[in-house]
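Only one protein chain is missing from this complex, and each of the others stays in its spot.
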Amino acid sequence: MINSRINPGWFLLVPALVLLTGVLYVPLFASFWRSISTPSWTFDHYLNLLTDGVTLKVLARTAISASVVTVVAFALGYPYAYLMTRVGPVARGVLLTIVLIPFWTSALARNFGWLVLIYRGGPVQQLFASLGLGDFPLYGTATGVTLAMSQVMLPFMVMPLFSALGGIDRHLLLAAQGLGSHPFKAFCKIYWPLSRPGAVAGMILVFTLSLGFYVTPALLGSPQQSMVAQLLAQRTTELLDFAGAGALGTSVLVITLLLVVWANRLGGSAVNIAGAR
Amino acid sequence: MTISISGDVSSRSIATKRRLGRDTDAVPAWLWGIGVFVALYLVLPTLFVIPMSFSEAMNFVFPPRGFTWRLYENFFTMPLWVGSLLNSFVVAAISTGLATLVGTAAAIGLSQLHGHAASFIRTILMIPIVTPAIVIATSVYIAFLQWRLVGSLTGYVLAHAAIATPFVIVAVTSALGTFDRGLLRAASSLGASPFRSFVTVTMPLISRGVQTGAILAFVTSFDEVVIAVFIRSPSFQTLPVQMYNSVTVEIDPTVAASSSLIVITVSCIFLAVTIFGLKKKGI
Partner (left out) sequence: MSMRGSTGLIANLAEGVRRGTQIRLENVTKDYGLAKPAVDRVSLTIEAGEFMTLLGPSGSGKTTTLNLIAGFQIPSEGSIFIDCNEVSMLPAHKRNLGMLFQNYALFPHMTVAGNIGYPLRERRMPKAEVARRVGEALELVQLLGRDDAYPAQLSGGQQQRVALARAIVFEPRALLLDEPLSALDRRLRADLQLEIRRIHREVGATFIFVTHDQEEAMSLSDRIALFHDGRIEQVGSPETLYARPETLFAARFLGESNVFPLGDDRVGSSLSWEGEHWATGAGAVSDRAMNSRATALIVRPEVTSVSHSRQEVPAGVNAVAGTVIDVEFMGSYRSLVLKLGRSGIDGRARIKASDHTFQPGDPVIAWWQPDSQRIVAV
């Protein structure tokens, strides 16, 4: 192929760039612009976020929820991913399918399943009653949302973890044991450090996704115990505070992007992992 | 694995003596236990929708009372549900076509470019994947209000194509990664113009990646709920929107039938593909 002046590759990028810019980036930028220029040059909308007494509380609640989700997903996902690397090809296929099906199944269907579970008078409530825990409602609470999100986010933890753990040579562990290390010690000293970058990347991915998640809080939560996503929706459609919504949205976006960049730096491309589903 | 114990006796060698009787590489029982527990945790909650879909009651209380196919009937006959379902298919089909075209071209273009400008563009094209859907939904909703695209097929198609394109790019880029550029030189030396080389060599070899990208795009659009909820109108909405409304706006247990259908259909397709794949490998 002749080296022409302009690499034809550039032309192939134009349609994608036009589509994404027109449909996504222009509106996003317009939101941002609105947040700093309504009614005129101002940072008031951002300051309001800090002072209105609601936003910070909601952010804190969301952050705590996301943290819990991350911990639970990690506690369950790491052993599961590790198991996947240890078993034979058939079992691995089964375990992989079990993880992937939720990936592909509508999030709505999965959240609806949780709704059925934790609804007033539902199985979980009945279980609590029979255990003598009394009336401990989960539906409409942040706790219920967190519980459901842990399950919804679990595949997002398992996939990058499996990818990272799969790359670790098991012979290293066997070598350590052969040199006299107790299996648990070998794990702590050799396996865990090697898996750390992938594990941390997975954790940041789940945390980031949980922060901005809308479906679960919207279906299982309530306005009294809302997450950031619900707040943003309320600002836009109920309060019609487009400038304020722009400020909140931009802030969430910036936080998310910073977290993703950090995750990238720590262990592989979180973007590719998320996109590889 | 044989371990030779030489010289002094220490606590370590006692530990190794104990291990001699067992295969050091077997998967421990407790790990299997966790695995099964997690597998159940992943699958069970979703399964609750299936019995719910046969409930005669007009609420979401479990265990369901009675047994009826009425909800499934609703799903396939009520205009609100059928209409949403059809809309979902149409939107998904068109946005998949658009995203696949645009995304494949972009992936091929990116593969031929190097340097900082190219990585920068690649990052820009990947941003929708990591942007929270709610942020996109609210901004796009406001913009669509101004552009009068709310509740329109065009609006839905554009929005879904835009968020699906990065997935197509990832899938095709992955296929291109294993693609040997030398083949294009060979084709050139054999007399094929750049266009012919693309058609006869590149396209066949990346077709698997393009297919994967198209499937990803379709699923992304069909399942997409957040943006869909925001840009809906009474006259145009997709299935996820209708399902969402039947939980939050007007309680409609038909959503149980809808969820069951989706779960069962996806699972069946998945299992079929997996078993087919295993059969191909001769298992």
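Structure notes:
Just so it is clear, A and B label the chains in written order, and each chain counts residues from 1 on its own.
One rule holds for everything that comes next: contacts are C-beta pairs under 8 Å (C-beta built on N, C-alpha and C of every residue); 3 or more make two chains touch, one makes a residue touch a chain.
A quick note: this is a predicted structure, and the numbers were derived from the prediction, not measured.
The missing chain, though absent from the display, is touched by one residue of B:Asn59, B:Thr123, B:Gln146 or B:Ser193; that residue is B:Ser193. In the full complex, subunit B touches the hidden chain at residues 180, 182-183, 185-194, 196-197, 200-201, 204-205.
In this text, only the chains that are shown with their structure count from here on.
Chain centres here are Cα means. That of subunit A falls 15 Å from that of subunit B.
Against subunit B, the residues of subunit A that register as touching in their complex are 1, 7-13, 15-17, 19-20, 22-24, 26-28, 30-31, 34, 76-77, 79-80, 82-83, 86-87, 89-90, 93, 95, 97-102, 104-110, 112-117, 119-123, 148, 151, 154-155, 170, 174, 177-178, 180, 182, 208-209, 211-215, 218-219, 228-229, 232-233, 235-237, 242, 245-246, 249, 252-253, 256-257, 260, 270-272, 274-277.
Residues of subunit B touching subunit A in their complex: 1, 3, 12, 15-16, 24-25, 27, 31-32, 34-35, 37-39, 41-43, 45-49, 52, 60-63, 98, 101-103, 105-106, 108-113, 121, 124-144, 158-159, 161-163, 165-167, 169-170, 174, 184-185, 188, 194, 216, 219, 222-223, 225-226, 230, 240, 243-244, 247-248, 255-256, 258-260, 262-263, 266-267, 270-271, 274, 278, 283.
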